[in-house]
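Note that one protein chain of the assembly has been removed; the remaining protein chains are unaltered in position.
Moving on, here comes subunit A:
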Amino acid sequence: MLRARAGLLADIRTFFRQAGVLEIETPVCSRFGVTDPSIESFTTRYTGPGAARGETLYLHTSPEFPMKRLLAAGSGPIYQICKVFRGGELGTRHNPEFTLLEWYRPGFDHFGLMDEVASLVNDVLPSSLPVEHVNYGEAFQHYLGIDPHAASAESLRQCAIDAGISDAETLSLDNADAWLDLLLTQRIEPHLGRERLSFLFDYPASQAALAKVRQGTPAVAERFELYLEGIEIANGFHELTDAQEQQRRFEQENATREERGLPTVPMDRNLLSSLASGMSECAGVALGIDRLLMRVTGVPSIEEVLAFPYLRA
C-alpha cells in the first residue's frame, strides 16, 4: 500500500509536469479560516515574535484561498498536494486529516476542467474507464422524479419518505439543501461511477460554495463532483472571481453559523483583496487522494490506505 501511494503521487506529478502545471506550496496555518457552516476547522495557537500575546490559527481544510491569491498574482496554472484537516469527520470514507490534490486552470470553465480530471484519473487507474456527465437536476428527475432546483423542503421530505428512507418522517433538517444532501447520498450516489467516471454537474445555486452562479431558469452553480463506485472523489468549480459576491457569501455563511450556534470564523481578507485586484477566469478542483487510492487498490475503507489512521495516529 505504501508503494501504491508513492506510485500514485509520482504518476500525478508526471501528469502535471507534462501538462505544464506548476507544483506549489501554501501555508497550512492561517489567521483566517473557512466560513462554510458544514466544514469544521481545527485551530491551534502561535505565540512568539510577531504575536507576543499569541493568536489563534486555523489549519486549512483546503488550500484554495492562498492558491487563488497566487492565481490573482499571475502564477498561471498551479497544483498542490497537501494534508488538510477537518473536524468531526471519521468513518469508512473520512479521516480528520487527509491528502488533497488541488489544481487551478486559468481560462478553463468547469467543463474543460472535468475533461482534465477525467484524463488524470484514467491515467492512474489500472484500466481506463468510460466517462459520463450527469446533470444534477436530471439525476434527481431520473432517480426520484423531483426537481431539486424548485422543490421545497417539505416536498423533498415527502420524496424521501416515498423513496423509503427510514426516519424521513421524524428527521429534522435545517433546509431544502440538507434534504437534497440526504437524497443525493442515499438514493443517487450509489448509482454513480459504476465501472465509469460519473461527473455530477450544475448544482443548485444555493449550493454554489465558491462556484460561479450561471443565471437562467433555473440559476445553477457551475460546480461538479466526480464519483467512482458511488464515492465522491473530487469537487470542482468554475471559480467565483467577484470579490463583492465572495464577501457576501462569507458573511452569509457566518450568519448561518450564528443561527446554528457554531463559532464564526474570520473571513479571509487577503483573498478578498486579491479578488478585488482582479483574478482571471479559472476553474479549480480538489481531489481526495486517499479515496482515489482506495479505488486504485480496490479496498473499501479509507483506513486501509493510511499508514496510521486517526485511531492509531
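One rule holds for everything that comes next: contacts are C-beta pairs under 8 Å (C-beta built on N, C-alpha and C of every residue); 3 or more make two chains touch, one makes a residue touch a chain; residues count from 1.
One rule holds for everything that comes next: contacts and distances are computed from a predicted model.
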Name per UniProt, for the chain absent here [options: "Elongation factor P", "Peptide/nickel transport system permease protein", "Phosphate ABC transporter ATP-binding protein" or "Acyl-CoA dehydrogenase"]: "Elongation factor P"
Option from A:T14, A:T56, A:Q141 or A:T185 whose C-beta touches the chain left out: A:T185
Option from A:L125, A:L171, A:L272 or A:V299 whose C-beta touches the chain left out: A:L171
Interface with the undisplayed chain - residues on subunit A: 36, 38-39, 88-94, 165-168, 171-174, 177-178, 180-182, 184-186, 207, 209, 225, 232, 235, 286
